[in-house]
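See below for the structure under consideration.
Excluded from the complex is one protein chain; the other protein chains are retained at their positions.
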């Protein structure tokens, strides 16, 4: 096996941006004064608190601008998971009198899936739409799944494991025609997929700062004006009395700074990353036989490479790459604790043996052309060695 | 009226520690590496993520030590409000088959009260126990309120407005005897009231870092091993699969650092602050006639001074003090947006005219003897001028 | 929270205090929030020669009393009667939404004081 090279160890090749990103130094710099100096509770009445209120309002404006929304439609949360919980439970419970049916997909993040499973225990019925082998939801299946009882459709903008981008605009139109609320988990999409909540007919949208060089523990839920939704976290009158709790002031400032950076030039940023991604994927396919690409060939996040190397175990490969200073993932980071094959790859119809042989490289801001070269110089030999040690012949 | 003195303006006299505190520079320093360098998602498998996991485990150990709990009983949340929501909804919903009655008090924070009001819409009945004129809950009333249907007693350790400290240990014993779960909102108590969840028979405890020189947007819920509680935020398997969402890594590290600082010498810290508090209160009572103390004379948080100056409006006084660089509050910061008199003062039987005339100074780490002198040099004249302008004669 | 004009009138209220031999004195209170405003008028030749106020209320209430009394000083009773709280809050450069109701008291107190004066003079009180 490859010897860990201590000199290389020090240089981290971080290819797990879909799991999380480092907070950009500019974002940290923007946050810092709000820990120690401008620390006032935005709900207080003195001048110091007014500074905090202004900072929150500015950040809200930034998030709104990034989504084509109005600031009064943006609510800060503790992250993508809380946003998903709030959106789905809040709409389901508030509209119970109208119906108890929810439509979602089999490839959603657990924040959506487990919330739906919970609602099933509360008397709701949930349709988990299938996807094709590329991970795409057919809008026709959405239309056909709608019943008189349907109150919510929740389809993610882009998938965290295979990177597939969904036909959100079409699904939004279907939801609008059916007069059903439409929620999209855009946690992976911000900074890569241009969002316009009006053009896309989105009623609710979840996002999380740490996926686009913002801090962990802060996110937002977009709620279109007029959507009937219950409060999820009860208490003080923060966030227009719709989400209680002292505002995470530095986090909110950081989210505002990060989303402005991430969405200022999505096209150029995506192109830069997609170029590297394409080179990485081409190199992998050229140098490593019996490699299978997961997800869609084109309709995918620019930074996502998800491949299966027949005959090996993804986690073993991940650990060997780690020893080379390369960070990547197998399945979603959230499910790495479990031994089950990824529900996303299963839904795409990937053979279980290939699903467990999958690796995700997710490129992002940190990624350099040199990183791609290093991975391409290390990966083929590493796969070869694992395969030599494997009883499965390819 | 007093002219704002620009030289003094620059020196902030912060007497609103109960609303929030600045994050201590040492705490910020502890957090910083986790934004930009040690930023790995704790759920990931590579070495970088192991560093994050270790940091989370260390912080969990610190919180556990501060409470006399075991680390496996500590769950990180986004703050006191989420902890209160989780504790109360989680226990109520999980134990619905055992009963649908909850006991709490009239002086809880809105995070508890509004959560209880919500549960009332879900078929639960809630007893809001009265308090005496000092804000103390009589343990006998707790005992008498318990019925066969009672599943949860929630009584705050210390009140945020008047600072009254409750007989938690006695109430804990009553809950234990009655075989009812006992939750306490200790958000204001951490760092001032020594906590031992075993000695105090506490089953669930809420805390929030920004109240003790930690960052905003992070808190914890202590859940005694074996307590039957539903998950509140569904999704990934974080926090032993009981609270989903990518961990707020810098926040968790900050909470750990802050709680260790805050609880390392509660007695000395409290004494130092109580000394200043006593001097402030004595000065106020000596120099300002028709002043009434709210809350308990002795059983109160060391930093809390809550007084009513007959004939004036608390908010007007607050604004004038703000112009002198003095930050304080009238009622709870969370309710300052509303024009209603504080529910806590009302529950203590304070006359509405005196309730609206109340001001809270909450001293803390930042407070110096010089701050006390300044407030005492400014306050009497300020009150006098407002009274001169008031039609109400005292 | 408040703009500079409001803060100025709050911190340096004009016409604060009492008039011992006023021609009209009324006190009005808001049941809603407990604010109370007392208005003292000295009237000569149908004109408000002097006016003073006392207000128990928040910064917005005090600033509104200050501004309203400034606006009616030297005016005829007819002119003073026409003062609206909208004019007061406009003159203050605007008040926060939820503080708008605080500017109502001054206007009401002035009208009541004018009618008190008219009644003292044996005149019909004005209604609108």
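Chains: A, B and C, in written order; residue numbering restarts at 1 for each.
Just so it is clear, a residue touches a chain if its C-beta (ideal position, glycine included) is under 8 Å from a C-beta of that chain, and two chains touch if they have at least 3 such contacts.
Remember, it's a predicted structure, so these values are computed and weren't measured experimentally.
Touch with the chain omitted from the figure is made, among A:229, A:323 or A:350, by A:323.
Only one residue from A:17, A:53, A:261 or A:356 touches the chain missing from this view: A:356. Where subunit A meets the omitted chain, the residues involved are 1-4, 311-313, 315-316, 319-320, 323, 337, 339, 341, 352-353, 356, 388-392.
In this text, only the chains that are shown with their structure count from here on.
For subunit C, the chain with the farthest CA centroid is A.
When every chain is reduced to the mean of its C-alpha atoms, the one closest to the centre of the whole protein set is B. Subunit A and subunit B have CA centres that are 34 Å apart. Distance from the subunit B centre to the subunit C centre is 41 Å, each centre being the mean of its Cα atoms. Contacts with at least two other chains are made by residues 45 of subunit A.
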